[in-house]
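With one protein chain withheld, the remaining protein chains of the complex are depicted in position.
And then subunit A:
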Amino acid sequence: MRRMWAICSKELQLYFLNPTTYFAIAVYVLLSSYMFYVSFVGYQPSILDYRLILGNTIFMLLIIIPLLTMRLISEEFRQGTDELLLTSPVTVTEIVIGKYLASLGLLLVLIACNLVYPITMSFFGTMNIPMLLLSLLAVFLLGAAMMAIGLFASSLSQHQMVSAVIAFVLLLGLWIIDSFTMNSDIAQKWLEPFSISSRIDNLVKGVLHGPDILFYLTLSLLFLVLSIQVVERKRWR
């Protein structure tokens, strides 16, 4: 546990002492803010509904998460530091989870940035707090699953950009999986449950739907296990 925290702490330092992270967050915030401005101020009178803004900001995660996770493991491979890690007393599980927790820390920063919008809205009327909290929970769960996928993609290549592209393709596939099923009832029935984007619909409308929450948790777990398997392969090769 202590070793896992050490890895997490090291990764967090790498994140927050790296200027690139701040530039990436700035781009994320700039685009999110612009979308917020268009949605909230663009139509008058403004509607005090965070859900109208959320759709645009979560789409930004699709682009930013591969960029934020691409470095996590592939950088170790590129620099050869993976050998040091793998021969140290730290287990692969601790390495992967440590790095994943660090990415969740970064995700919390992104969510905190998103809080600026409902706070701005609250100056003009009363926000629906339970729905707001559920929306933030939705973003966290979705982001956490996406971070796990990004981490897995990072374990597949020593080239950061390749990892980012793999993560983007995987995420995009799971994001739009339900649109492949428009013309087939059977495909819809079997593929729709795996859509990561439509799974947040219940949470953002104010319904704490058990299967959705379990889906995000098990999806995160699945990609963490797969990441562990991929890194483990390095150890015995």
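The rule is simple: contacts are C-beta pairs under 8 Å (C-beta built on N, C-alpha and C of every residue); 3 or more make two chains touch, one makes a residue touch a chain; residues count from 1.
In this text, contacts and distances are computed from a predicted model.
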**Asked** According to its UniProt record, what is the protein name of the omitted chain, chosen from "RNA polymerase subunit sigma-24", "Hemerythrin domain-containing protein", "GldG family protein" or "cytochrome-c oxidase"?
**Response** "GldG family protein"
**Asked** Which of A:A26, A:L84, A:L108 or A:V169 touches the chain that is not shown?
**Response** A:A26
**Request:** Can you work out which residue in A:A6, A:L84 or A:V116 touches the chain that's missing from view?
**Result:** A:V116
**Message:** Give me the subunit A residues in contact with the hidden chain, please.
**Reply:** 17-23, 25-27, 29-30, 33-34, 36-37, 40-41, 43-49, 52, 113, 116-117, 120, 124-126, 128, 130-131, 134, 185, 190, 193-194, 201-202, 205-211, 214-215, 218-219, 221-222, 225-226, 229, 232-233, 236-237
